[in-house]
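Right, I'll just put the structure down here and ask away after.
Omission of a single protein chain aside, the complex is shown with its protein chains in their original locations.
Chain nomenclature is as follows: A and B, assigned in order of appearance, with residue numbering initiated at 1 for each chain independently.
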Amino acid sequence: MSPSVITFLDFFGITVFAISGALTAGHKRLDIFGVMVVALITCLGGGTLRDLILDAHPVVWFEHTSYLLAGILAALSTFFVDRLYRIPVRVLEVCDAIGLAFFVMTGLQKALSLGHSPEIALVMGLMTGVAGGIMRDIVCNEIPLIFHKEIYATAAIAGGTLFLVLRHFQVDPDIAMLIGMLTILTLRLTGIFLGLSLPAFLLSEEKKE
Amino acid sequence: MSPSVITFLDFFGITVFAISGALTAGHKRLDIFGVMVVALITCLGGGTLRDLILDAHPVVWFEHTSYLLAGILAALSTFFVDRLYRIPVRVLEVCDAIGLAFFVMTGLQKALSLGHSPEIALVMGLMTGVAGGIMRDIVCNEIPLIFHKEIYATAAIAGGTLFLVLRHFQVDPDIAMLIGMLTILTLRLTGIFLGLSLPAFLLSEEKKE
Partner (left out) sequence: MSPSVITFLDFFGITVFAISGALTAGHKRLDIFGVMVVALITCLGGGTLRDLILDAHPVVWFEHTSYLLAGILAALSTFFVDRLYRIPVRVLEVCDAIGLAFFVMTGLQKALSLGHSPEIALVMGLMTGVAGGIMRDIVCNEIPLIFHKEIYATAAIAGGTLFLVLRHFQVDPDIAMLIGMLTILTLRLTGIFLGLSLPAFLLSEEKKE
């Protein structure tokens, strides 16, 4: 896996997570700079935690200052677009799902490239993927998205594991990564859209519990 | 203090904290992988934070991958046992108390073994003991246990200080540690069981405030 691919995934994940952060903060009626702070926490939190634990200094956005810029621009665009035309809540969940899929893969890649074992790489991938979103929800005093819908951690672990299995069987790393990412995204989007289309089923499930 | 004793305490603390994490997550009706994620945050969060601040890389569960396995197995067992037979909430508090006692001591030991002063070791011990539980409660959107009952930080500080005093007077390290740990556990369990047996007293206290 070339470093440029990791950079690209990081960049993309940062943009969508910044949008999700800006939307969550916007619904709390923060001013423009508050929205920017929450967006940066969301899009840089997971990668920063990953780099601290891997002792991979400088942290990712020190090395690539363009990441900061990407996060800020995405947050500002979201803020202004949301003023003109109210962005539906569903967009937040979809952005979060894309960010999850990208960040799980970059976390996995980075841990593997530093020579860690597959099981540690899986944990680092999971952490990179969920930490930013959890920080966003905690800082905004929301129940973390990871607990709203059933298929969240499941999606991340399934996609990450599939990637590691494919790599074990010598599948081309880029293809393995693409399959892993699509698995996470598909499972998570299924959760989002299925969860909303089957309210009765979920309600009866809840009663039963 | 031999490294193997620290390893053993870490291992035990991880298991009971994983159980407490799994129980808290289970009461939120998370699916099996969500329960696993919360259990891992609970049982590895305190030690990870300690190692980051002490700059003691690799972090504890990178060095001992078996810790990860212990946490996951404890979480899964708890999840399945809890399906068959509803584990009472009291078990969660007792597991949290044991984890607190173990982790305060391992944090103290690790800081001292790296040559830090007793006051910094005390803070690191306290942090190792409470951080995982605080993360568990924050991530599950609960008021941290540390604020439920009165004797929580008090127990950790008392036990840690006693250990340091005993060491200062050349008491055998293993005995000092055992006494420190039992002090934390006794004080905390007293808090749990006394707090529940004296609701009227607590209520009148609250009114007075």
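Here is the rule we go by: a residue touches a chain if its C-beta (ideal position, glycine included) is under 8 Å from a C-beta of that chain, and two chains touch if they have at least 3 such contacts.
Predicted model only: the values in this text are computed from it and were never measured.
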**Fill in**
From A:5, A:30 or A:171, the answer for touching the chain not displayed is A:30
**Candidate in contact with the missing chain, chosen from B:157, B:177 or B:192** = B:157
**Contacts of chain B with the absent chain, listed as residue ranges** = 52-53, 55, 116-117, 119-120, 123, 126, 130, 134, 138, 143-144, 146-147, 150-154, 157, 206, 209
**Prompt:** In the whole complex, what residues of chain A lie against the chain that is missing from view?
**Reply:** 28-34, 36-37, 40, 48, 52, 57-59, 61-62, 65, 68, 138-141
